[in-house]
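Only one protein chain is missing from this complex, and each of the others stays in its spot.
In order of appearance the chains are A and B, and numbering begins at 1 in each one.
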Amino acid sequence: MLGLNKNDRTLLVIVAVLALLAPFILNPFPTDSSLAQFNAGYPDLMQKFVIFGIFAIGFNILFGLTGYLSFGHAAFLGIGSYSAVWIYKLFTYNVIPAMMLSVVMAAIFALLIGYISLRRSGIYFSILTLAFAQMSFALAYSVLSNPKFNLTNGETGLQVYANDIQMFHRDGLPDFPHIFGLSMGSTSKLPLGAWEFQFNVGYYFCAILMILAFYFSIRLFRSPFGMMLRAVKSNQQRMNYTGLNSRPYTLAAFVISGMFAGLAGGLLAATDPLAGAERMQWTASGEVVLMTILGGAGTLIGPVLGAGFIKYFENIFSKINDQVLHQWVSFMPDGLEDFVVALIHPFIGKGWHLTLGILFMLVVIFLPGGLVEGGQRIGRLFGRKKRAEDTADAAAKTPAE
Amino acid sequence: MDAFIIQILNGLDKGSAYALIALGLTLIFGTLGVVNFAHGALFMIGAFCAVFLQQVLSISTVAIDETQKDFLGNPLKVETPYVENWFGPELGGAIIDWSVPLALIFAIPVMIAVGFIMERGLIKHFYKRPHADQILVTFGLAIVLQEVIKYFYGANPIPTPAPDVFKGSFDFGSLLGFDPNVIIYPYWRMVYFGFSMVIIAGIFAFLQFTTFGMVVRAGMVDRETVSMLGINIDKRFTMMFGIAAAVAGLAGVMYTPINPPNYHMGMDFLVLSFVVVVVGGMGSLPGAVLAGFLLGILESFASTTWATTTIPGINQIIIYLVAIIVLLTRPRGLMGRKGVMED
Partner (left out) sequence: MGILEVKGVGKRFGGLAALSEVNLSVEENTVHAIIGPNGAGKSTLLNCLVGKLIPDTGSVMFDGQSVLGRKPHEINQMGISRVFQTPEIFGDLTVLENIMIPCFAKRDGSFRMHAFEQFAHEKELIEKSMAILEDVNMADKADMHSASMSRGDKRRLEMAMCLVQEPRLLLLDEPTAGMARADTNNTIDLLKEINEKRDITMAIIEHDMHVVFSLAERITVLAQGTPLVEDTPDNIKGNPKVQEAYLGESQH
């Protein structure tokens, strides 16, 4: 079925079920409980999970398979967002054409940037992509936002104004990105006892696209093309002397991953019709690298896990402040309590980036295979009992025929 | 003509900073074979050494002077820095005034220590790992370092003035026979340029004329052969890392009066410095210096009103454009050697 073997099918089904039931799964704590702040089942955050999941899945096709480390993928994210908002401004709030343009524009830029950057490999490639991304950022931030020619609206960010053309906009349609009249922002709430679950159109739109993206990535990983990409990473010299031209393969991988990034950028603009240049900064490129590595580069499920992990903790850590901390450790004696709070303080709230940096280092140093590898190690520790899961993980790691 | 000279002069100070950072990057890359994404953070730490010293020197006692009133009529609080109490107002004041140059003395041991710790504690373990891992771990380190600085010093730039003597500008034009005040150049920028030339000359002399330098140069060409000679190359490379860190740090210290330091200045300079290294030719020290100054001056030309009205924002992207063109036409950079970083 679907051209997948049993393990892959199971994996796809698990991801699909998790994504579709996320509003329940991510909302385990009753609304009024003190633990409710750990809930992640609200639209804004869930959208980020799946959107960055798509971004990381795409990045993994390039980095995980071919080993080419791009430091410039955030540029495609930004291009996707700008393209979507321009569709809103000129034509319609309907997200379908917006997403299509996002992907197409990202593909065009990826083709140009990839064509040049892929003439070099290794560090040169990383630095070239970094330079392109910084250039795109500068272009978006200032160059393309002058009175004569304002494509990006600079620092303010591109958004839809009341006097925009919006050629196909009708009165009955929502003044927000929508899919054939159904607003991306509309949420239906289901109160159930002490819980309240939220189902958001935007989230489900993104989630379905992520499931499709995930399916596509499984197929690609298992295809002869995916094998060629792994061959690029493994031994490019042998590849060339075997009659294969490695450049079009890497370029195709680069463009595909750029398109995924473009789609993710478009979706960011579909859930919040705004496009800003900061999305293109190289730290944003670094973030997707981290997601992929943290989850496990070259594995199927890794990038999705990594994206979810980082976006969740970003959210939680940013929310925790000293007050919350004091509550948690209030059982301790006063002096110790203050000390512990002072100790944790730098890592929470605005200190999230510090935590992120440390996490980055720890993962690269101790767990280069990411969470998937970590899971496998734990699985091995616990021995036979967990054997079934272990093989599932292994299947995710080493593509089989 | 005068405008031309002004732009060259303006490009020199930024070019100096690029050259110094790129020099350190190349030294580390050439000797250790490691791509150090945390090198910009070293530049930034140097700058904050100056900030730190200035703040320490300005720690003051507060005395309430009943004889003076502030505008509300309350007794005036008079802050007197300890330094002035100890050394008298004149010498003490001068010390505070000269805090940036003084920070050089303070920064050298600090930066060398930071470099040693970084190399021994982290980078050492990454020599045999793939370049991607090196990039990623140093990238993580760069984030950590900049966030730590942000935690202590906040997100806003901190003004760190140069000594009073160097305030104002030098009328460069009158030397060359132009009218007065046509070509003026701030004194401190001249100092910065001179300082960077001294450092660059010092490094080249060090590599050229000392045994240590010769071993390092040999190691940059062929590490295996050198270690076969029984020379403990690793130890020397650790020291080289310390030196590179110190160069970046000192460049940062002296840069503070030109641009008030903030926590992300390192990242800003790093990306451009990488481009400089690539344009200069990976592994080539003269290439790094040459490209640093060239790109600095180029950026300055692109910042003229004429350039920015013709192509808006050209100053923001010129370096990247040039880098892309250079890499496409001369893949090894201006002075790159064959076989460096080619898989």
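In this text, a contact is a pair of C-beta atoms (placed from the backbone, for glycine too) under 8 Å apart; a residue touches a chain by one contact, two chains touch by 3 or more.
From a predicted model like this one, the values you see are computed outputs, not experimental measurements.
The absent chain, not drawn in this view, touches the displayed chains A throughout the complex. Touching the chain that is not shown, out of A:Ser33, A:Asn150, A:Ser234 or A:Asn321: A:Ser234 (per the contact rule at the top). Screening A:Leu151, A:Leu244, A:Ile316 or A:Ile344 for touch with the missing chain picks out A:Leu244.
Contact with the chain that does not appear here is found for just one residue of A:Leu69, A:Met184 or A:Leu220, A:Leu220. Where chain A meets the missing chain, the touching residues are 3, 5, 219-220, 222-228, 230-231, 233-235, 237-246, 248-249, 252, 256, 401.
By definition in this document, only the chains that are shown with their structure count from here on.
Here the spacing of chain A and chain B, counted between their Cα centres, is 35 Å.
Listed in rising order, the residues of chain A touching chain B in the complex are 63, 67, 69, 71, 116, 119-124, 126-128, 130-132, 134-135, 138-139, 141-144, 146, 148-149, 236, 282-283, 286, 289-290, 293, 346, 351, 353-354, 356-361, 364-365, 368.
Interface residues of chain B, counted against chain A in their complex, comprise 35, 122, 125, 129-133, 135-137, 139-144, 147-148, 151, 267, 271, 274-275, 278, 282, 312-314, 316-317, 320-321, 323-324, 327-328, 331, 341-343.
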